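Here we show just some of the chains, and they stay where they sit in the whole.
Naming follows writing order (A, B and C), and every chain is counted from residue 1.
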């Protein structure tokens, strides 16, 4: 039986060691959805019901790196593995999830729009998936992208995903899977394409204009891919490429600012939704800044 | 056989397979400096002279997790390991770097202000270190911090570190170490506390007001820690804590906006410094948007 | 022989009455491209080489209104008629241009993205056309759109079209046609789909970041249609419709703000391109605020 501890620390729950779920994150390449995902499960590093491991191979997502990373991941003995990558149809991510699955482990694929092409295949093979439409491709041209510009783009896209609700949805689904493992119930992995309406719903805005601003930010971010893909692959002349991918980043920056407006609007009414984890992994809720979070 | 071509397709260099340096990132807990660090080495995923591996344990940085992660890291056979964590004086990060060092590998410690207490010890034991003063602690109170707020704080702090030059400096130092390994020269690990002047110098601003805005942003971000530490550890009443840590996050958000102003100011003169990696790991330079990056 | 008058009014040109070209604007419904188009030909109401007439039927663009308006237009005896409407494939706009053409007059169709379906037909029938991709559809739902919201959307979309260069391009093409009529040369009507690159080129930005911001604004504005069309036609539940069309308007407002940033960036370098008409219809140029416009 489980109850909540108050802020004075009066004990109210007794987390059971045996409940600790080992969660693996296999990160291939860089997407905004994955940037802080493992920390979102345990935002204060106080959670006692999970043990997290992350393995990655940096910017590369070739088959070789993917295989090696997947093998290492298995050594951790995880109970569920989240495989994150851009374009989950590529051989690297594909090989990685197959290795994990071959070990009998449930796999949740987190990826971006190009992964929509493999939805049917993922379903048939029993993978869960969350595809985040607004997690758009970066403008990866040497004439434009340097380490700093790469960082700023990723901060902008992650801001959009965070405020508009996409990351809330991701976290909630992973938490749901963990809960299922803890309880020993049948694990039903999510199969979700996060479009603007799904995202905004997960954000749980109080003011409807916050919601429509966030929705506009999400849609703008989603459309960035069209430009960066064109600038990276379809156009030859380097001047045009540079102009196009630079405009893609300006567009993402503007989406991030609009998302920020949405959150600030919530603050003006003191109605920011907050859902902190309790130490036992359960999710609390609050809306007014000066109230304690409580179980729903 | 692999050849590198410039954007006109002229064949340029023939990277030698044997030059590939294996770089390990051991990530314990979450700091802004580490968030996108591995990707900064290879912003377009095209670099042929390094092979990167990342191992982490999520939000936790206990001794147990640190040990396990360090062991796994060694299996990758890296030639240099960057150990990132908040407060490098804690037992977990300490244990991790000792394990790596015991394997005969060079270790670069990347951490935040509390690590300054261990500078002497790090030097004596032969560790390199880069301590980023503005990488301030988050307001980790359950009444305030939820997964979304945690993400937004980290995006803000990383934005400050990126634009003000701190991340440039980190990348440059790691690149320098890699270059040294490639060339077989004596490896001299950096021993740097990144204060506001060091950061701003690395940012290479064109307009001096961009520099002073960035410096103000860096200093503001650095001071956030004073408040969040007070709000997390020194104050008892939850209402006061909540108010204090919330103000810490507002302060970081404002620092991030000021940093953003600095970069936008550079754009108004078309003088943004960009230093993309070439595929062989060398660093190119450019300042006008519509020019090609070139070797310095 | 033509020379320029200085600002003290010393006469340098003798406009020839016979050169006055009668230009007709037939406006069916409301699009941003058409809002101030007739005034753009003669921004100070001092031009002596054209005589402009406008006929419209308000918000409606049915066949009946279009026919009547076209008939009236013919009474003015124009030498060229610009027919503006949303979706030029609709029966009303189609009927209107056919009536004008049947009178032997050159017709330039100005419309928005849905008109792209009729490009082939327009070409075959000898119509000129300028289709402005970013001139996106409004969120026309009774639960959301009132007269004020309608006005604000149109101001936002027109701001995007103006600053990003689309309206410059429109004006230049109409001016070119007028010039051709004046000179009695073969009139070659424009056949242009204004995409982001064509627009930005016409804007003649000095700072490349102004250009990429404007390009991002144009693209964002262009994508608004996808949402407003969905909100107006594809979705049934009024709450979802309202949310979707409201987000379309927020997206357009954000695009307008980004366009505004682009122009302000030009101001920071005192490099705003200005192309006023001289009284004889020729186009002058200037870039620094404190210089006189001159013939190119």
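Methods note: a residue touches a chain if its C-beta (ideal position, glycine included) is under 8 Å from a C-beta of that chain, and two chains touch if they have at least 3 such contacts.
Model, not experiment: these values are computed from the prediction.
Participant: Number of identical chains in the whole complex, 3 of which are shown?
Facilitator: Whole-complex copy count for this file comes out at 6.
Definition applied: only the chains that are shown with their structure count from here on.
Participant: Shared interface numbers for subunit A and subunit B above half of all numbers used, same, or below, different?
Facilitator: Result for this pair: same.
Participant: Mind checking the centre-to-centre distance between subunit B and subunit C? Centres are C-alpha means, answer in whole Å.
Facilitator: Comparing mean C-alpha positions, subunit C is 49 Å from subunit B.
Participant: Just how far, in Å, is the C-alpha centre of subunit C from the one of subunit A?
Facilitator: About 42 Å, centre to centre.
Participant: Give the residues of subunit A that touch two or more other chains, as numbers and ranges in rising order.
Facilitator: Each of 243, 246 in subunit A touches at least two other chains.
Participant: Using the touch definition from the top, list the residues of subunit B that touch subunit A in their complex.
Facilitator: The touching residues are 7, 23, 25, 27, 29-30, 35-36, 38-47, 50-61, 65, 68-69, 72, 75-76, 140-152, 154-155, 158-159, 162-163, 167-168, 171, 238-239, 242-243, 246, 263, 274-278, 284, 286, 289-290, 292-293.
Participant: Name, in rising order, each residue of subunit C that touches subunit B in their complex.
Facilitator: Residue positions touching the partner: 207-209, 212, 265, 268-269.
Participant: Would you tell me which residues of subunit B are touching subunit C in their complex?
Facilitator: Result: residues 267-270, 288-290 of subunit B touch subunit C.
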